[in-house]
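Left out: one protein chain. Kept in place: all the others.
For chain A:
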């Protein structure tokens, strides 16, 4: 393994850097892999023939306490394929009177012909937690759409066993996608780290980062009860909300599969006809989703495919999302030529099992 996996002191606390580079003829390498406490990055040594590199993003103790500030930067160079995963749900502990909020920032630059899979376990905000997650994806090629990504962002109600039911203080998750031009494309990741400080929190109106293509933001405010509803009532008995964002030629087949599946979804109506308007019986997958209260919708917006899924049961939603990403047929059998397994290899769905 030729990656420099070091925990150096030059990185600020909670900071991290992943740089994926392709060495000729076609060997994927971790050019850089640096991190500082409380962030921890682990990469199983890639074999010479690996289709993709996997990095596990971890925190010590399996959760984030109040005041933890994670800041991970990743660069995937042309031809590179990076999969970011976690090992278990990210627990967000409660914010104490004297501490700051918990924050996780992730910035990924995806060069032309590179792809990213971001498939973490769900975020699990405990009672009275205060969490901000800000993920920025910089797409270098949006003309031919060869900067590809699949991003999953999901959150659950908390510790169900302790009767936590959206009792968090605040939860904010922003996923922003920018089109960056080639001139911004700087291969030196160290410079990015420095530039980041200058860029600061600005980036709402475009600015130095390039054009904002898409912003998916969820803001849950547990303290806002002006309308007389608690947050748990506003969540409408759902225990999990998931968002998938897909873009790029590498995942065109997956996007087409999901669109077609949504198009064929049985219609919703008070009358439950045995067969719907195509005189078609429900498939096993559809019956399973309906019985377990899985709701989903897709939306094609500005070159992206967005999928929103919610449900009353976390396991059913996981099964459903895994089904979407592995392109299952009506009986729930994953496709042999599933887009993600074809391009990234086996083992990409650990967080969905």
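One rule holds for everything that comes next: a contact is a pair of C-beta atoms (placed from the backbone, for glycine too) under 8 Å apart; a residue touches a chain by one contact, two chains touch by 3 or more; residues count from 1.
Following the convention adopted for this analysis, contacts and distances are computed from a predicted model.
The listed choices are "Urease accessory protein UreF", "Ras and Rab interactor 1", "V-type proton ATPase subunit D" or "SKP1-like protein"; the UniProt protein name belonging to the chain that is not shown reads "Urease accessory protein UreF". Screening A:42, A:101, A:218 or A:252 against the full complex identifies A:218 as the residue touching the chain left out. Touch with the chain omitted from the figure is made, among A:238, A:326 or A:341, by A:238. Only one of A:172, A:288, A:313 or A:342 touches the absent chain when the whole complex is considered: A:172. In the full complex, chain A touches the hidden chain at residues 172, 174, 201, 203-206, 211-221, 224, 226-229, 234-236, 238, 241, 265-271, 277, 295-302, 306, 308, 310.
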